[in-house]
Structures are given as structure tokens and as C-alpha cells.
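As you look at this complex, bear in mind that one protein chain is not there, while each of the others sits in place.
As written, the chain order gives the labels A and B, with residue 1 at the start of each chain.
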Amino acid sequence: MLRQTPWTLGVALTLMFVGAAVFGPLIYSVDPDAQNLMSAFAHAGSEHPLGTDQLGRDILARVLHGARYSAGIAVSVILFSLAMGCVLAGVAMWFGGIVSTALTLFSDAVYALPGLLVTILLADVLGGGAVIIIFLLWLVAWPEYFRLSYSIGQHLMNSDHVLASRLAGASGARIFRLQVVPVILPYLLSLGAISVGRIVLSIATLGFLGIGIAPPQAEWGMMINDLRVYWQIAPIQLAAPVLAIVWIVLALLILSQSMPKAKVGFG
Amino acid sequence: MTLASVLARKALLIVTITLLVATCSFWAVHLLPENLALQIAAARFSGAEPSQDLAYVVNQTYGLDRPILVQYADWLARTLRFDFGTSLVTGRDVSHDIAHHGVNSLRTVFWGFLAGVGFALPIGYFCGRFADSRLDTALTVFSATVSTIPSFLVAIIMVQIFVVEFGLATLSGTSGWTRLWVLILTIALSVSGALSRVVRAAVIDVRGQPYMQHALMRGVPERQLFWRHGAKNALRPILNYLPVVFMFLIYDVIVIETVFNYHGLGWALINAVRALDVPLMQGLVLALVLFYLCCTTISDLLTWRIYRQRAV
Partner (left out) sequence: MKHFILAAALSGTALMSATAPLFAGQSDDTIRIASPWKIGALIPSAGTALSRTGVVETLTMPTAEGDIVGLLAESWSSNDTLNTWRFKVRAGVTFHDGSPLTAETVAANLTKFREESSLRTAPVTDISFEGDEVVITLDRAYSILPAILADWNTGIISAANLTDEPSDSVAGTGPFAVTDASDPTMLKLSANADYWGTPATIQNVEYLFVPDAQARQAMAQAGEVEFAFSLPVTATQMLAGADGVDVNIQAIPRVRALKLNGGMAPLDEVAVRQAISYAIDRSAIATTIVGNPDTAASQLFPASLPAWHDASLTPFAYDPAKAAELLADAGFSAGDDGILVRDGERFEIEMRTYDSRPELPVIGVAIQGMLKEVGIDVVMKQGDWTIISDGHTDGTLEAGIVSDSFVYVPDPIGALSENFYQGGGFWGSMNWNNAEFDTMVETYQETVDPAKLAQLRTDMVAMIHDEHPMVTVTWYDDVYAVSDAIANFTFDVYERDFGLNRLAWAE
């Protein structure tokens, strides 16, 4: 029972976050970009639950929209990487030989690249914006998924029970659906949880550095950078995006660490 | 596996990655609508209004009127020779700026990494040795928190506390303990956060091995047993984890140097990006990538040396 606690906590924190990102802006429908210079740095109160920033924008609305921005980018990057990784792993396994060697070499090279550097190098040159950021983060995130699914896939393909199914005449698709997917999925999910956290941190770092993002986009890293000059005047406003980042990254860390491991043995 | 083959594989990887980065930056720049020739002209004649005549001269000098594939090949060749041209901002040789900032970065990264490992090993060892004790829980919460907070925030907090409030550190210059200790500490914190958890897992794993349990039951003192037989096996996952540590080290260099106004490679990179100083950006990114690859090569060599009976 006690062993289940972190897992439950991780799931709860993550779900609350997802809820805030998806439904928050709908329920709290204040425009995050609406300025009112005359009420800059308003204190937290009934009108603005978390106060306002240097341009009189509502902090709560900006934090919620920031959640949507970060979560949207992170999930897209993971989904694209997952798709790319699995498809390439399938291709490598199907063709084998030179194709798989070349793909492995290429993915190793990309994997050995400090990815954020590539994003920093190219984001502004390519014009910035959420789509460019997704593209650049995806460009360096997929090899992890390829390596994982390729190595597990190969291991499985050589395993006795897959061999047995093959000999029994099961089709490739059937083996894939019944014997490969259930094994790989938990590993990929666990990897996904870790990398969502990493990508959220990357997005915040890029926002903090002002790379690939332009105002008035509500983004936590950029909010922190804008507000840190005013930390004595607006402590709550500064704390809000900080806590948002810590919340989601911590939730995902707990989640990935305590995720129930796959039942089928591997490695 | 021989040393030669380890090195050869690493060299192949380094060349591939260098070409990869060079290719990305070349095409990104050359697909831009803005006229590179004019930009270079503006920089070379610093402040002068560049004219079309000037652009023509620059086109000739830099060979920007040649077919794009010829330019690309030339670009790759120059990249492999580490010739990035001159900075659009200072007009100086890019390699000069890289050398200058590189020494500064090396200084903090080297000591920061050493200090981080110095934190992580004992913390991780005691957590693993006394797993699930109160000490373990407290240290685990601490390291989880450190690795959860983005390093730019850690840096901001350190500046507020140690520079602004207590005046124990400074934000200018590139030498002297008062300047460097906060930077080193910040890097060390960020290195030790995740690393100490890996050390903890490795220690727990080794202590749970049947040979250890067996020897323990036969009455061999634990301390002697661990240091003589366990340590070497526990070191392996830690060495394997080092590339991840190095990767985050590179990211930290960028944000921490920016917040601390420390003039190393990361600081220079952010300023080059903001000035769209493309030659300098490319040079700095490649320098950081190569620095990272050198670090991983060293850790691979260490692994190979210690465990050379097995494949790397």
C-alpha cells in the first residue's frame, strides 16, 4: 500500500496539472494579454487572484495559458518523437542489414548532440514561434524513442515466444499487436514521462533566454525573466510561474520513478 | 575491444556530428531571405551604410556568388579546419573569441564538475548504504528538488542571496575566488542533484548482489567488502550516466553564465544569438558540442580502461 503512495501522488499532481492546462483557461476566462497599465503590480485580491504584472496583465490567466503552451509543445514533441522513433525502429527491424546500421549510426549521432544547443542555434534564425520550437525539439528528441523501441523490439524478435508464434504461423501484424506493443508500451510511457519534464524545463529555459518566443505569449520562463527585476515589488507574481514549473516537473519525476514496471521480463 | 577501435568509433562520431551541425547552420542561414552579403558588409565596414556596390565586392571576396553546393562544400571544409571567419560584431576572428571565452568556461566547469561529483558520491553512498532511513529521505527530497528547479532559477536565487543580500560574491571579472565560488557552487548543485540519485541506486544494487550478500553472511566486514569488491562494480552505472551529466552541464553553462554575467562560451552564445552574429553563433555552438564530446570520450576511455575485459 505504502509503495503505491508516490505513484498515486504523481498521477494526482499530473492530472491536476493537465486539468489546469486544458480547462483552466476555459473556467478562468480572463484574457492573459489584456493590459491595464494603470493597474500594474496590483496586489493579489478578488479582482486578480495572483495580482498583475508590470503591464497590468492578470498573472493567474498568464500562468494557466503558460501551462497550455508548455504542455502543448511538450506533448506534441513526445507524440512526434514516439511516432518517428517507432516507425524508424520498425523500418530498421524490417530491412535489417545496412539500413539498420545506418539508422543506428544516425540516431547515435543525433542522440550524442546536446539538443538544446541546436535549438538555440536555429530557433531565431528560422523565425521562432511554437511550431519552430516543436520542430527543433522534436529534431533532437526522437533518437531516444528509436533506440529504446529498436533494442526492445530486437530482443523480443529473437525471444522464444515470438519465435514460437512465428512458427505457429501468426502474421507480423498480429505478433506486433499482441506481443510487441504490450511490452514496449510501458517503457515508452515511462520514457515519455521523463522527457515531458525535460522538455518543459527546456521550454522554460528558452523562454527565460528569450529564444524562439515573442511577446505577448504567456510562457513561464519569459514571465520569470520579465518579473525578476521586480522581485521585491511583486513577489507573488514572480513565485507563481516558478511554482508552476516546479509542480509539473516534480509531478512527472515522481510519476516516472514510481511507474509500475512492465510485467514481461526484459534485459 | 582495443583502444584504437574505441577511439576510431569516437572520432567517427565526432566528425559526423560536426558535419551535422555545420550542415544545419549552413542551410538555415542560406535559406534566409535576408542578404548575408549585406550583413557581412555592414560588419566589416562597421557602421558604414553598406551599398549595393559594397555588396558586390563582398560577394566577390567571400565567394557568395558561387553555386550554393560549391559554397556548402567550402563551408564544410572550413568548418573542419575550425575556420569560422570573423565576428559580425567585433570584427575579430571567431576562433580568437572562442579561445578567450573557452578558457573562462573551462575554469568554472572543471571545478564545478569536480565539486558536484564531490557532493554526489558521499551523498549517494550514504543514501544507498542507509536506504530508506531518515537521512536517505531527507537527502533524496533535497536532490529531487535541486534537479526539479530549472538552473536559471537556482542561479537567480544564488545571485539574490550571495551577491545582493550578503555581498559575499561579485558579478564582474573572470577570476578570483569571490567571483568564482558561487558559480562553481551553482554548477556543483546542478551536477550533484541527479548524479547522487544514480550513485544511490548503484550502491543499493551492488549491495543487493548475491556475492555481496554471501560474503556478508560469511562475516566479511561490510566496509572492507564494499571498497574492495563492490566499488568497482558500483562505479560502472555512474560512469555510464556521465554523458547525461555532461549534457546538462553544457545547458547550465549557458543559463548560469548568462545570469551571473560570466563571460564564458554560454554567455557569448546568448549575446551572439541576440545580435544574430551568425559566424560567432556557429563557432560557439560547435565549440560547446565538441567540448561535450571530449568529455564523453574521456568518460568512455575511463570505462574502457577499468572494464576492458568487456565490450564498451
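Methods note: contacts are C-beta pairs under 8 Å (C-beta built on N, C-alpha and C of every residue); 3 or more make two chains touch, one makes a residue touch a chain.
What you are looking at is a predicted structure, and each value in this text was computed from that prediction instead of being measured.
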item: Contact partner of the left-out chain, one of B:18, B:86, B:147 or B:186; value: B:86
item: Candidates B:8, B:77, B:164 or B:244 - the one touching the absent chain; value: B:164
item: Contact partner of the left-out chain, one of B:82, B:111, B:142 or B:307; value: B:111
item: Absent-chain interface as seen on chain A, which is shown; value: 33-35, 37-38, 40, 54-56, 124, 128, 210, 214-216, 226, 228-230, 232-233
item: In chain B, positions touching the absent partner; value: 33-35, 38-39, 42, 45-50, 86, 88-93, 97, 100, 103, 106-107, 110-111, 159, 163-164, 167, 170-177, 180, 258-261, 263, 271, 274-277, 305
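What we mean here is this: only the chains that are shown with their structure count from here on.
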item: Touching residues on chain B, where the partner in the complex is chain A; value: 13, 16-17, 20-21, 24-25, 28-29, 32, 144-145, 147-153, 156, 160, 243, 247, 250-251, 254-255, 258, 269-270, 273-274, 276, 278, 281-282, 285, 288-289, 292-293, 296
item: Chain B partner contacts - residues on chain A that touch it in the complex; value: 105, 108-110, 112-114, 116-118, 120-122, 124-126, 201, 204-205, 208-211, 221, 224, 228, 231, 242, 245-246, 249-250, 253
